[in-house]
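Yeah, one chain of the complex is gone here, protein chain that is, but the others are all in their spots.
Labels run A, B and C following the written order; every chain starts at residue 1.
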Amino acid sequence: MRGYALQRLALGAVQLALLTVLVFLLTSLLPGDAADVRNNEDATPEQVAALREQLRLDRPALERFTDWAQGVLTGDLGTSLVSGGPVLDILAESAGITLVLAAVTLVVVVPLAVLLGIVSGLREGGRLDRSVTSVTLALNAVPDFVLALLLVAGLSLQLGWLPATWVGVGAADLLGQPALLVLPVGVVAARMICLLSRQVRAGMVTVLKAEYVTQARRLGVPRRTLLLRHVLPNAAVPGIQELARVGDNLVGGVLIVEAVFAIPGVATALVRAVEARDVPTVQGLALVVAAAALLFSLAADLVCHRLVPRTEVLR
Amino acid sequence: GTGAGSSPAADGKAAPRRGGQFRALFTGGGEQETIDPHAEALAIDMARTKALFDRLVDLDAGMAPVPRLAQKWEANADATLWRFTLREALFHDGKKLTPEDVLFSFGRILDPKATNHFAQSLLSVIDLKKSRGVGKNTVEVALKRPSAELPALLGTLGTAIVSARYSDPAKPVGTGAFRLKSFQAGRSFVAERFDDHWDGGAYVDELRILSADADARGNALRGGEAEYGYEMTPTFARTAAADKSVRIVAAKGSTAHAIVMKCDQEPFDNPDVTLAFKLLADREKLVEVVLAGQGVVGNDMFGKGYQYYPEDIPQRKRDVAEARSLLRKAGVLNKTLSIYTSSVATGFVEAATLFAEQAADAGLRIKVTTGSSETYFKDQLTKGVMGSHRSGAMTIPTYLNDRLLTKSAFNASGWRRKDFDAAFAKAQSTTDEGERTRLYGDLQRTVHDEGGLLMWGHPDWLNAVSSRVRGVEEAPPNTLDSARFDKVWLV
Amino acid sequence: MKRVNLPAAPVGVALLALPLGVALLGPWFAGPARPGVFAPYAGSGGPHLLGTDGLGRDVLDLLLHGGRSALGMALGAVAVAYLVGGAVGLLAASARRRWADELLIRPLDVLLPLPTLLVISVVAVGWRGSPVAIALAVAAVNVPPVARLVRAAALDAASGPVTEALRVQGESRSRIQLDHVARSVLSPVAADIGTRITLAVFLVGSANFLGLGLDPTAPDWAVSISRSREALLLQPWAVLAPAAMLVMFTVGLNLLADSLLARTRRTQEAVR
Partner (left out) sequence: MTSKTPSQTPLVTVRGLTARAGDTMLLDAVGFDLYEGRVTALVGPSGSGKTTAALALLGECGAGVRLSGRVEAGSVRVVDGDGITKEAAGGLRGRLVAYMPQHPGSALNPARRTGAVLAELARLHHPADPARALAAEALRAAQLPAGRDTERRFPHQFSGGQRQRVALAQTLVCRPRVLVLDEPSTGLDTVTRMRLAGELAALARTGLAILLLSHDHDLVRALADHVVVLRHGRVTAQGAPADALPARRRVTAVRHTPTAPDGRPPVLDVQDLSAHLHSRGRGPVLHGVGLQLPAGACVGVAGLSGSGKTTLARCVAGLHERHVGQVLLDGTPLPVLRRRSPEQKRRVQYVWQEVRSSFDERRPVAEQVARTAVRLRGLDAGEARREALDLLGRLGLDAGTVERRPGGLSGGELQRAALARAVLAAPDVLVCDEITTALDTGATAAVLAELARLRDQHGTALLWVSHDLELLAAVAHHIVVIDGGHVVETGTPEQILDAPRATLTRQLVRAMDLGTALTATDLATAPSVSGA
């Protein structure tokens, strides 16, 4: 398993390297460069040209890329074309907030989804199952942005129970004001819980019908042990794989939430950097987000392999 | 209630109170934000500059210069040498304001190595080598060519006076009513009251200037998470009318929305065609729909309500029949024209779409093309024969200088005329104010009749304040009282 | 095994039918939904059943016009993702040589961690307002997972004794692929497709909502929601009506997919 993990990590490094090339190509497809974007209508062409030179954007693309890549290898993510400061600073600021948001979301989502999945899977077709399934189905069908709008309008603006935005909030303030987290986490978590619990439920239903569970029951294994030791590890696998898959959706959902609640997180920073053609920042953020996604899915695969060793992780 | 503003009558009774924290929300610019006063570009930058620094001169609601750090000023007969008398003011480091600080500031603005000092081109008339300080409180500013507009120029973007000891933008040394506590681009700005301000100082203890999108600004205001929101949408204004916790402070018709036709391109090189298009626009409808009724109709000239605006030119009305006959004469009736727009500013796409509909009444086919918003202002100059155009608040001479001269970098309507340039130069160097007003009026009339600007509306400038806030004035953007927080207080 | 069954399939079809019908036929019944014809944010009732939006367009007309792009882009994207990803996955799984498989699937693995968000925002910024570009971007981010899913399912089928038996019988590769492998792939694909369409609808919707998609006057459900969100309390129908359409579509889709899946599972169990 360690060999497999190392192999995956090596592969991940190659993937990331290729990814940065891809990101660079993608961003160079965009119309205009940072100099064009940074100047408003009052700038003279001379000023734009001077800025372009100052930002060293007049060099050939290949040279800019290799420069950047060399920097990354030495641990330097480069400087932002917009702020002139290190990309690492931008990253540290925004990643901190997103990390808190994502971590809290996971802490809420995973136990709840597993619980709901187990409960409804155990009573497949029963009344409880049907009500849980209907609710998750319906909730799953409400787009993030609609949910966020409705929750803000209802709970914050009408009732005033919860803060409507994160305006002026830093990562450090979050611990002091947990109320801030309720709505954003609620919105991101809602659909994840639905997706995950449905997977866990499906896993439960399949595993509960498996011959080996029947046999364990025949051998007198009591319900609790049966559930915890025999059913759950197998039933969790599709759920965990789904979790790895929703990792990316998590970032997508987070963007909506960041936009609606004015949260200065990674997603916002990324979109903003794209808009500003701040290539080093885009690349730095994309690199980190992609690396996080890769690690996340590797962890999921390893956990699955640990739970059910037969799971074919490699071809 | 809406619109009522915070007229002195409304809250004049209660005397201003000191104390409290004031949170003001602006559209953010992310990493692009700066507190270098000479590199300011965004409204949020300007609000911060205004808190930390002062200018020599600022502009009033009618875009006329009013004294700030300069108590008074006078020019020689041909407007080539100006003398500014400085008032007694203290910098945040406790040192007095001197002519050297002023000259240092000019030098910094005009530093050729700085690519992002936008006042550079406007202030390029200043001959720094020949300018000098006279005594403790007078500055003599020499100009390379005559300009009667120098005081107004000194009231524009990027002209704050910094201390001669100012070097690191992160450690601003200004004379403003607030002193910097912390700043993080795209996130937060915290400043505290500077008690030794020459103008008596601010009332609130702490000022926070934060970035948030329009939506979030509205929600935060209504949720009690902020006291002031800059540049609110008309929809928010309508919603706020029903909400007791917020109030809209609106400056009537302050900026400008236009559709531009490029006079140097077919078919708009024919003034008849541009006129016909101007006759086609249903301005009331545009204002009602695009500006949600929160604005006034335009008369194809910039600067309604500002100094030098020729009020006597009659309002242009819709006349489809006349337009059609003009178009027929010019032979462009059945052509398909394209209008290049983008969602860079709210209302661009909407106005373009709506105007296309209106033009269809005269049998014109107009196709709306939406382009990239980040590079729109660059692209608009080269793409399409028509485009969307807007302008913030500025003095009429600045507008003419920046948008309608042959040398203008951003000549959106392709308006290039030697005689117009000459007439503008003449007006600018005319020291007699009455004569100057007449000359500017003539220039505007030419644009009104023949230019490519279909300036259909002037949106109200909508800011919102929480009901606890007093002392916020109705003011167009880029003027002294806009986003000015040293005169606000909380009840 | 007795089960009281909610008639999920008919309910799903019914829920699905309305938004799909609106998307397909709506534009033929709708008024032109041009801006500025009516007063902005007029309330519901009176001449406008659902009121008007901020540009003075009838919300009902907008609703009838707005399905084509909202659903069309997502459905098109998923279709393209399956065409490309499915083909690549099947090819990779059937590759005779390990390196051919790697050559096909590894490049997609590189795309896999590419943040969806980045692709969407680049495309949205670069080709503002083009429905085709957005649909293609959504398709592009879906190609790698689809390819992997199809490949895994096909590998499962292609490496089993059934395929071996077919090969020993001298069946041609193409017949094995089409007849056996493709059919075994169908059931995981069916399970995936419902979720994927939902996600695509949401992704397209999110892009439009964030202003990264169609231009702000486009008659699209998500754009309408975004445009009118500030007026949620002023003219709720302008937001709620298109939102309801999206919700009905996804609920219907999921119900239908679930019941179809349950049915195939049941027949499979019966066969066994």
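As a working rule, contacts are C-beta pairs under 8 Å (C-beta built on N, C-alpha and C of every residue); 3 or more make two chains touch, one makes a residue touch a chain.
Since we're looking at a predicted model, the values are computed, not measured.
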(request) Taking the whole complex into account, name the chains on display that the unshown chain touches. (result) A, C
(request) Quick one: say which of A:6, A:103 or A:308 touches the chain that got left out. (result) A:308
(request) Spell out, residue by residue, where the missing chain touches subunit A. (result) 210-222, 225, 229-230, 233-234, 307-310
(request) Using the touch rule from the top, list residues of subunit C that touch the missing partner. (result) 1, 96, 160-162, 164-172, 180, 183, 271-272
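In this section, only the chains that are shown with their structure count from here on.
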(request) Pick out whichever of the two, B-C or A-B, is joined by more C-beta pairs in contact. (result) A-B
(request) Could you put a whole-Å number on the gap between the CA centroids of subunit A and subunit C? (result) 20
(request) Could you give the separation in Å between the centres of subunit A and subunit B, each centre being the mean of its C-alpha atoms? (result) 41
(request) Mind pulling the residue numbers of subunit B that touch at least two other chains? (result) 215, 372-374
(message) Residues of subunit C that contact two or more other chains, please.
(response) 125-126, 229, 233
(message) Could you list, by residue number, the parts of subunit C that touch subunit B in their complex?
(response) 34-36, 39-41, 54-56, 125-126, 128-129, 211, 215-217, 229-231, 233-234
(request) Quick one: which bits of subunit B touch subunit C in the complex? Just the residue numbers, please. (result) 214-215, 218, 233, 235-236, 238-239, 242, 285-286, 288-290, 292-293, 342-343, 346, 349-350, 353-354, 357, 370-374
(request) Flag every residue of subunit A that touches subunit C in the complex, lowest number first. (result) 11, 15-16, 18-19, 22-23, 26-27, 29-31, 125, 130, 134, 137-138, 140-146, 149-150, 153, 157-158, 195, 245, 248-249, 251-252, 255-256, 259, 267, 270-271, 274-275, 282, 286, 289-291, 293-294, 297, 315
